[in-house]
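All protein chains but one are shown at their positions in the complex.
Here is subunit A:
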Amino acid sequence: MTDAESSLEFSTSLTSSLLPPPRTRIFKIIVIGDSGVGKTCLTYRFCAGKFPDKTEATIGVDFREKVIEIDGEKIKVQLWDTAGQERFRKSMVQHYYRNVHAVVFVYDVTSAASFRSLPAWIEECRQHALGQEVPRILVGNKCDLRHAAQVSTELAQQFADAHSMPLFETSAKNPHGAEDGSHNHSDHVEAIFMTVAHKLKSQKPLVLSQPAVGNTVTLRRQDEGEEPRANWGCNCWRS
């Protein structure tokens, strides 16, 4: 079908050659934010390793997946790309908040409105009973359009600090206008999701696995108080 949907085929071909280890850990990450901020671009870029040709409005929820390796362990990163329009989140998207391991909030640096919506998205997560231990990160997208920026890095950093999230600024668009962006890693998209994956992996007795029956079971981290919640284990990346 479309470019934006070939990412799974790409990654499952990897998986099939890697399986069967006893259990592949799965990290389930939901990507949320206003309509048009570039959620589909970001998730596609990470999973397919290149920029999508053209993207369309996401209706409901799209799924993309990539198998990564951290310290010799294969891990499936599942990204749930959600519709931005408000009406979809109210009754449609809730199903996909279940058992989520991390949240990626996305805003568009050229849209002050998309930044102002962030508190509503944070509240949304709270309503879906996501605990404080679920890592969250903030991504300011489209920073290639620096001249049109409406949200300063300083402002975004303050917001991120106030909500104990690391901030990334990125562009999920090929920065040099080349046809094939697959070898360009200067956009940090890779780094963003890898950072989340590392964070999840480090949350030790956290068990994220795929039992034979198919339901993903999440056992919450047992008592682990000393880790600071803010800016966990990474500095902010800016391009």
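The definition used in the following text is that a contact is a pair of C-beta atoms (placed from the backbone, for glycine too) under 8 Å apart; a residue touches a chain by one contact, two chains touch by 3 or more; residues count from 1.
The rule is short, and it goes like this: contacts and distances are computed from a predicted model.
For the omitted chain of this complex, the UniProt record lists the protein as "TBC1 domain family member 20", which is one of "TBC1 domain family member 20", "V-type proton ATPase subunit a", "Mediator of RNA polymerase II transcription subunit 11" or "Malignant T-cell-amplified sequence 1 homolog isoform X1". Within the complete assembly, A:Q78 is the residue of A:Q78, A:T110 or A:Q157 that touches the hidden chain. Touching the omitted chain from subunit A are residues 1-2, 5, 8, 26, 28, 35-36, 54-63, 65, 78, 83-85, 87-88, 90-96, 128, 210, 213-216.
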